[in-house]
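Structure record follows, encoded as structure tokens.
Coming up: subunit A.
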Amino acid sequence: MNSDLEAMTSTNSLNRSHSLNRSQRREKINRTVLLSLLSSLAVILFIVESAIPNPLPYLRLGLANIVIMAVIALYGLRDGLWVSFLRSMVGSLLIGTFLGPSFWLSISGGLVSTMAMGLMYRLFSPFFSLVGISVVGAYVHSLTQMVLVFVFLIKRKEIFCLLPVILMSCLISGFINGLAATFLVEHLRKVRPINLL
Partner candidate 1 sequence: MAAIGRAFEVMQEIENQASKRIPSSLTSRINQAAGRGSIPVSADFFEMIKKSLEYSRLTEGAFDITIGAVTELYHFEDGQGTLPDPSAIRQKLPLVGYQQIQLDEERRTVGLGRPGAMIDLGGIAKGFAVNKAVESLKESGIKAGIVNAGGDIRLFGYKPGHKLWRIGIQHPRKPDQVIASLEITDQSIVTSGDYERFFIRGGVRYHHILDPKTGYPARGCQSVTIVSETATDAMSAGIFVLGPEKGMALIERLPQIEGLIIDREGKAFVSSGLRSRLVWRDSH
Partner candidate 2 sequence: MFPLAFDQGWFGGIAIKVFRRLTWGDRILILLLMLISLGSFFFLPARGKNGRVIIQAEQGIIGLYSLDSPRRVISVSGPLGSSRVEIGGGRVRMLSSPCPNQVCTKAGWIEQQGQMICCVPNQVLIRIVGDESKENESSLHLDGVTR
């Protein structure tokens, strides 16, 4: 399988990219494959989460965030934004909320929080671990959605009464997701699953 892939790409890229050497090409393929796997994982987590009966509505675990954080750590902000975008698009298409209010909330909350996490990772990476970044991402996600609901949907300041509960739950879910992302990234860095192909 490994040799097949290599043969395919080597014949393909002979006339295209002479600047890339063999290991760089392999790295690129690894990246593409891993990103698609992670994207589909994000979508699955997104769907699974929406199917879990939720004791407290408005509060979500944000499991897909684990994947997005891993992507940010492994491949950077740009790819993180892509995965976040795909998660909302594909996820909502599959659940059936596409282009509804919850879709717009999900995609904007996702993109803004990914942006925040990506910038934080780029600027303060050794100072904050993924746990700290994840917590901030969860806060940004919830606050973005809350502001959007306030501006476009409910237009009453009373919705901010939910704020304390949401902030506390963000702290908890952000913390857990951050730990999960830490382990995921460590594992992926150690195992490099694509190299096993």
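Inclusion criterion for the candidates: all candidates are chains of the complex that A comes from, given by their letters.
The rule is short, and it goes like this: a contact is a pair of C-beta atoms (placed from the backbone, for glycine too) under 8 Å apart; a residue touches a chain by one contact, two chains touch by 3 or more; residues count from 1.
Nothing here was measured: the structure is a model prediction, and the numbers come from that model.
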Legend entry - Neighbour of subunit A by the touch rule, complex-wide, chosen among 1 or 2: 2
Legend entry - Touch list for subunit A against partner candidate 2, complex: 50, 53-54, 57-58, 96-97, 100-102, 105, 124, 126-129, 131-132, 135-136, 139, 149, 153-154, 156, 158-159, 161-164, 167-168, 170-171, 175, 179, 182
